[in-house]
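The complex appears here minus one protein chain, its other protein chains still in place.
We just call them A, B and C in the order they show up, numbering each chain from 1.
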Amino acid sequence: MNFASDNTGPVHPNVMAALNAANMGYALPYGADDATAQAVQDIRDVFEAPEAAVYLVSLGTAANSLILATLSQPWETVFCHTVAHIHEDECNAPEFYTGGTKLTLVPGDDAKMTAQSLRKSILAEETRGVHGPQRGPVSLTQATERGTIYSLAEIQEISATAKDFGLPVHMDGARFANALQTLGCSAAQMTWKSGVDAVTFGGTKNGLMAVEAVVFFDPKHAWEFELRRKRGAHLFSKHRFLAAQMQAYLAGDLWLDMAEKSNTACARLAQGLKQTPGVVLDFEPQANIIFAQWSRAAHQRLHAAGAKYYVMAGDHTTGPADELLPARLVTDWSASPEDVDRFLEILRG
Amino acid sequence: MNFASDNTGPVHPNVMAALNAANMGYALPYGADDATAQAVQDIRDVFEAPEAAVYLVSLGTAANSLILATLSQPWETVFCHTVAHIHEDECNAPEFYTGGTKLTLVPGDDAKMTAQSLRKSILAEETRGVHGPQRGPVSLTQATERGTIYSLAEIQEISATAKDFGLPVHMDGARFANALQTLGCSAAQMTWKSGVDAVTFGGTKNGLMAVEAVVFFDPKHAWEFELRRKRGAHLFSKHRFLAAQMQAYLAGDLWLDMAEKSNTACARLAQGLKQTPGVVLDFEPQANIIFAQWSRAAHQRLHAAGAKYYVMAGDHTTGPADELLPARLVTDWSASPEDVDRFLEILRG
Amino acid sequence: MNFASDNTGPVHPNVMAALNAANMGYALPYGADDATAQAVQDIRDVFEAPEAAVYLVSLGTAANSLILATLSQPWETVFCHTVAHIHEDECNAPEFYTGGTKLTLVPGDDAKMTAQSLRKSILAEETRGVHGPQRGPVSLTQATERGTIYSLAEIQEISATAKDFGLPVHMDGARFANALQTLGCSAAQMTWKSGVDAVTFGGTKNGLMAVEAVVFFDPKHAWEFELRRKRGAHLFSKHRFLAAQMQAYLAGDLWLDMAEKSNTACARLAQGLKQTPGVVLDFEPQANIIFAQWSRAAHQRLHAAGAKYYVMAGDHTTGPADELLPARLVTDWSASPEDVDRFLEILRG
Partner (left out) sequence: MNFASDNTGPVHPNVMAALNAANMGYALPYGADDATAQAVQDIRDVFEAPEAAVYLVSLGTAANSLILATLSQPWETVFCHTVAHIHEDECNAPEFYTGGTKLTLVPGDDAKMTAQSLRKSILAEETRGVHGPQRGPVSLTQATERGTIYSLAEIQEISATAKDFGLPVHMDGARFANALQTLGCSAAQMTWKSGVDAVTFGGTKNGLMAVEAVVFFDPKHAWEFELRRKRGAHLFSKHRFLAAQMQAYLAGDLWLDMAEKSNTACARLAQGLKQTPGVVLDFEPQANIIFAQWSRAAHQRLHAAGAKYYVMAGDHTTGPADELLPARLVTDWSASPEDVDRFLEILRG
C-alpha cells in the first residue's frame, strides 16, 4: 500500500531489460550513439513532429529549467500557476537557470490557470517601460500538481492568449502520459496542435529510472539548448543508457499502458473514497493523484497497517479522533487493485 | 580496439546486477532510502572519514561545479591548471554554478601545477583591494587530463601552499581510482591526510553507469551543498539507483580492481608504443591515458582496421604518409591484452 | 505645477554649492578621500550607530539590490509587499544581484504588510525541505509606494515576526526622510531600535542629484558589501562628489527641512482634494504621494494648463467627461503653496 509518490515504485521490467541489453560493447558518448538517434526519432514520431529538437536529461527540474532559460530572458517573468512545481518545489532552479527571470503566479481553481486569469496577469506586466519585468513564457503543468487536467479547449485558449502577446508556451509534462491517457487524444493534439511550443516529456514518474525528454517543436532552439544543457552539467557521457530507457518506454506504447495502470488504480481508489462516509475529496481526480481528507482515527489505522502516503497538514499521531486531516495519494504503474482495496478497507475501519 | 574514452565502454556486470537487484518494491525518494545511507557510509569508510558530508550526483561536471560553488564566492578566482577539465571541457559550468567566479590558469609541466607556480599565481591576485578578483579555492585533477599523477609529496606541497593563504583545496577525481591504484596509497592519504578539503570521487569513467560522489571532509558544507544540488537540478528522485551503483563499486574493492585493469592495459600499450620505432610519447603515462604521436600511414592503418581513438590535430586521411600526428588513447576496465596487442601490431604495420 | 515625481525637480542649492566646493584640487579615489570618511561619520551620527557599515551609491535600485544580495542566499525568498518597488519597478535587479533569490509577495492594505500577513507568508515557506525556497530577508518600504507610512509599532511587530524566524529586516527608505518627518521620531527609532538590520537611506528623491546611502547596523557585512558594490560596478572613482552631496544633505538638518517642505505641500494638496467635490482619495496620504481619482474633464483642464502628473489608468484625452480616472501626485521640496493652490483651482474648474 504505497501511495506516497510515483517516484517511490520500481522501474518497469521492460526498462530494466533494455538497460541490460544496452550494456554491450562500445558506444560513442554524449549522445552521439545510435540508440540516442533512434530514441529522438521515436519521440518525434510520437509527437508527429519530424523537425522537433529533442533531448534527454535525467531530471524534470532540469528539463523545466533549461527549457524556460531557453525561452526567456532574465528581465522577463514566466507566467505559471500559484502551485506550479517550478515555483513551489524546485528550490529556485528556474531562477538559477534563467539568470533571475521572475515567476508571476496566475490564480485559478483546481490548480489550473484560465485564459482569463492569464490575460489579466499578462496585462498587468510590461506596463512600466523598462522598470517592470517584461512578459515572458507561459508555463502550464499537465497533469497539474493537484491531479486535475487541462482539457484541449483550455490548453488552446491559454495558448491563444499567450500568442496574443507573442509569448511562447511551455508544458511541464512530468505526468504527461497520465494526462494524455485521460484525454484520450494524441500527443500532438495535446501539445503543438494546441499551441504548445516546448514540452517536458516526463518518464521518471511513469516507470523509468531517470529520464525526461525535452521537446522543442521549433528546432531553432536546438543549439542554444545543447549549450545550456552542457553548461548546466546535464549532458550524460554514457548517453546510451538514457536512450535505452526512452526506447523501451515508447516501444509498444508501454508508456501509455503504465499510465493507464496508474490512472485506473487512482480511479478505483477515488471511487472507493467517494463511497466512504466521512471522506472528502478536495479535487476531482483526473490522473493519478488524489487530495482527500478523513479522520485522524482512520489515518492512524492506515499508518498502523503500514500504508505509505503523505499527511499534508496536522499531526495524525495525536489529537481528536474525528478531526479531518488532509492526505495526498499517488498511484504508479505498479499499484494493484488489491492494494487499493486493502487501503480502502482499513480506512473504513 | 576502443581507446576513444573511458566513457565509451560497458558498465561492469556487478553494477548492472546491483541495479537489477535494487529494483524491488518501494523506496523513499531523494536520498532518504536505506541504500543511500549505506552508500554514504561505505564512502566514509573508504576515506576513513566518519564525519564527511557525502553526496551522489550523476555527472562529474556537476560534482566539480557544485563543490567549487560551495567553496568559493563569485568575486574570487579558482586556481587550476591551464588544461584543467573545469576550464577546458565544461562549457563554463563552473562559472555558471559559482555565479561568475574566475579561473586563474596555473602553468606547469605534465599537466600539473607545482607549489611554486601556484604560489606565484596566488601572489599575483588579491593585490588590488576590491578591484581585482579575490583568492579562492585551488583545484587539482588527479589523475590529470594528460594521464600523469601528482605524487603525495606534490599534493602535500600544493595543499600547504593553499593553506598558507587560507584557501581550500578541491580534487577533481574523475579518474581518482586510476591515480590511487598507481600510487598504492589509501584514499585518505591521497586526500585529507594530504590537505585536500573536498573531492569529486569519480565512478562513471571507471565502470559505473553515471555516478560521482561528492565528499566534503568538513561537514559544515553539508546543508549549503544540499540546497545547491537541488537548485542545480541534480537531486535524483529514484536515488536508490545511484546508491546501488556506488555500493557495487566499492564492494570487494571492485573500483580498485577495475582501475588496475585499465591501468595495466594502459601500461601494456605504453610499453608497446615505446618499443615501436617512430612513435613518440608526449607524457609518461601513469594512469589510463596516453598521448603519443605516430605517422599518418599508421593512423590510416589503424582506422582502416576499425580502431577507435582520437587524432588530436591534423587530418589523418590525407597528407604525407610519414608526418607525425598526435593521438590520445584511453583504456577502461574492459580493455583486453588482446585488443592492446592487436592495436600495436596494426600500428607497426 | 509638477507633481509627476520627486525625481523631476531640482537639486537643492546647498547641494549644488557643496559639489562646486568639492571640486578643488586632488582627492584620493574610490572612497578613500576625507569627505567620504566624514559623510560616513555623519550618517553614523544621524543613526546613533557608531559601528555601522555605511556606503554611498548613486541609485536606490543599486542600494536595495546590493543589500538584499548581501543578506540573502540565492535559494531563499525575500518577503516584501505586493507593490514593493523591488518587485514592481526594478526590472528584476534584485533577482540579478542575488543570483536568483525569489520574492514572496505579502499582502496587506494601504501597501503595507502586517505582522500577521508576514507570519502567514513565512510559515508557508521552508516547509518542503530542500524542495521549496528557503526563508530569506524581510523588506519593507518606508514610506510605501502608495504614500502611507508604517508606524513604529508596526515596524516593531514586523521585525519581531522576522526575528522569530531568524530573518534579517531591510528597509527600503527611498523616501526615508518623508516618513521620518511624519513620524517625528529619530532615525534610530525608525530603524535599529525597531529591529531593522539594514537601510537604503534615500537622498535622490529628496533634493540630491544622485546619492543613496547603504547602512548595515552590524558591520560584519562590510567587506562582502564592498566586494559586491565593486563587482556590481557601483564604486565611484571620484567618490568625493557623492560624499559632498551627502554632507550637504545632513548639514543643519537640510534633509528634514526638505522632507517637511514636500510633506507640507502634499498635505495642502490632499486637504484641498478632500474639500473638492467629486474627488476620491485612494489612500490617506502620510508622506509626499497622493493617489486620487477625479473626472476626465478635470484631467483635461489640468493637462491643458500644463500640470505634470501621471494618469494611472485609462485615456484622459477621450471618453465620457464625468468618468473618474486615477492619478498619482508626488511633491518634492521645491513644490510651492502657489503651485498647489493653482492646481486645485484648475481641478475644480
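Here is the rule we use: a residue touches a chain if its C-beta (ideal position, glycine included) is under 8 Å from a C-beta of that chain, and two chains touch if they have at least 3 such contacts.
In this text, all values refer to a predicted model and were calculated from it rather than measured experimentally.
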{"item": "Left-out chain, listing which of the shown chains it touches", "value": "A, B, C"}
{"item": "Of C:210, C:297 or C:346, the one touching the omitted chain in the full complex", "value": "C:210"}
{"item": "Selected from C:135, C:231 or C:268 as touching the chain missing from the view", "value": "C:231"}
{"item": "Absent-chain contact - pick from A:226, A:257, A:282 or A:323", "value": "A:226"}
{"item": "Contact set of subunit B toward the excluded chain (per top definition)", "value": "74-77, 88-92, 95-96, 98-103, 128, 130-134"}
{"item": "Hidden partner interface residues of subunit A, rising order", "value": "30, 73-75, 99, 129-131, 134, 224, 226-231, 235"}
{"item": "Where the missing chain touches subunit C, by residue", "value": "2, 4-5, 7-11, 16, 19-20, 23-29, 58-59, 61-62, 65, 90-93, 96-97, 204-205, 209-210, 227, 230-238, 241, 308"}
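To be clear about the criterion, only the chains that are shown with their structure count from here on.
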{"item": "Contacts with two or more other chains, residues of subunit B listed in rising order", "value": "227, 230-231, 235"}
